[in-house]
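Here you go, one structure.
Showing just some of the chains, left in place.
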Amino acid sequence: MGFNRKDLLGIRDLEKSEIEYILELALSLKEINARSIKKVPTLRGKTVVHLFYEPSTRTRTSFDIAAKRLSADTYSITGSTSSMVKGETLLDTLKNLEAMQVDVFVVRHSASGAPQMLAKHTPSSVINAGDGMHEHPSQALLDMLTIQEHKKRLDGLNVVIVGDIFHSRVARSNIWGLRKMGSRVTLCAPATLIPPHIEDMGAEVCNRLEDCLPDADVVMVLRLQKERQQQMLLPSLREYSTYYGINPARLKKAKPDVMIMHPGPINRGVEISPEVADGPYSVILDQVTNGVAVRMALLYLLAQR
Amino acid sequence: MGFNRKDLLGIRDLEKSEIEYILELALSLKEINARSIKKVPTLRGKTVVHLFYEPSTRTRTSFDIAAKRLSADTYSITGSTSSMVKGETLLDTLKNLEAMQVDVFVVRHSASGAPQMLAKHTPSSVINAGDGMHEHPSQALLDMLTIQEHKKRLDGLNVVIVGDIFHSRVARSNIWGLRKMGSRVTLCAPATLIPPHIEDMGAEVCNRLEDCLPDADVVMVLRLQKERQQQMLLPSLREYSTYYGINPARLKKAKPDVMIMHPGPINRGVEISPEVADGPYSVILDQVTNGVAVRMALLYLLAQR
């Protein structure tokens, strides 16, 4: 039982029992954020470095809030910062910071596998905060925590993930996690946005939203990056929106207790309509709240080793 | 009496008694900054987010110092940060951060009214740190605190504001504030830099500095943004400086106890000469010192609700 790893690199690596342990801990830490004094001394004197080679507001701020509410000291190194510009290798940057006694590195990088490579070369802990098209484990954990809170379970559910599966590390981490927990995952997107062989991960594919929406307990809507249109993966945003956008008309065919999720930032009117994003089925802001709790749990587990 | 608002959006909204209350509290918090240990635990465990969509060194740092000296945790989100680039709406950015349990948002935005809009949609507190050409209430409060310290009163004074009134939220907030406190405000600038109907706010207009300077108890010099020349609002900086620049020769016609103020950053040699900026009438750095005290008072009042 428990969680005895040095790093949190992906959901794929985790045992079901480890996921359960993290979620349970997150739930117990969550209430700190609801207090008037939202701070505990648990990680006082610990050093957390955010090493973000891709831009990010929400994930970095969420980790930063999580760290500071546990009283850790935090530092941010971003991709535009000088030593990268000066041509230092990623690993040299890490080793240098490590020599300043860092407990946890929170790493985001556009190259799939970068956090794994770093973790292998440092005794410090590494949390993958999103690597290329590979994994974004803290997102999947917060998604699972949110589903569990609303559905009281993580097994036996039908989860439909709609959108750009091809480029989505959020989708991949959720497929690994939800399959481990015993739920069914269906991926819905135009064929150009579904990666080949994705069924090998245990997910099913469905090209028409009409076919999979009625059975869904949970719909995860992915952000559609507008660049995809220029890359010829989509005929037009409008057509995408017509066939795959989640709007009130479409939700009429869904279960009455369907949950609508989105990892954010949302494109209102593209992949999700404002009525749905702000409506009664949406748990989008619950996801954000749970994000802080999950990241507190991860930092708690790793920084105290 | 006291101050029981959720937000501080503008001076226009405030009662005279509220202004007095804030200034009194600021004065009592000010001495913390003069201590050897410049920190009190008052806002420990509170979360303050600086949401700055316009660049700013001094205002953001002043709020940040104020927050940390009260032991709050602070986070900065700036206009170039990723989720804005990704096309998220301003309100979605706010709602997301709010879901991470933010006590106070300190907001600067180039659009007049943006902080007001945000305040309406969040239970968190919002402090307007400057919105477009509308208001910059913490600046007016620190200006009033500085005048009160030097003149021992805020009523019955002649305050002359010189410079680009048209684009100045500092001028607008000061007009509201000083009129409420019972002082006379005269605006002095070339006609192109005076907004129409500004007299409706209770201020007087004077186009020649020679006419209003002799009676002034306080002269607030506004920063002249060099871009204004390109916008054809000014014939040349040199001509502006000749007619409206505050220099020692001009001050010979002023009262012997005249106060020279400037919200900064100053353009030495344009709207103010170095001799005046660094001279005995200048209280420019007192304003900066009082800025921290006023912002401590505002955060104290709002974060503890």
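General observations
A and B are the chain letters, set down in written order, and residue numbers restart from 1 in every chain.
Here is the rule we go by: a contact is a pair of C-beta atoms (placed from the backbone, for glycine too) under 8 Å apart; a residue touches a chain by one contact, two chains touch by 3 or more.
In this text the structure is predicted, and so the values were computed from the model without any measurement.
Within the whole complex of this structure, the shared sequence is present as 3 copies, and 2 of these are drawn in position.
We take it that only the chains that are shown with their structure count from here on.
Residue ranges of chain A in contact with chain B, taken from their complex: 33-39, 55-58, 61-62, 64-65, 68-69, 223, 226, 264-268, 285-286, 288-289, 291-292. Residue ranges of chain B in contact with chain A, taken from their complex: 44-47, 73, 75, 77, 81-89, 92-93, 95-101.
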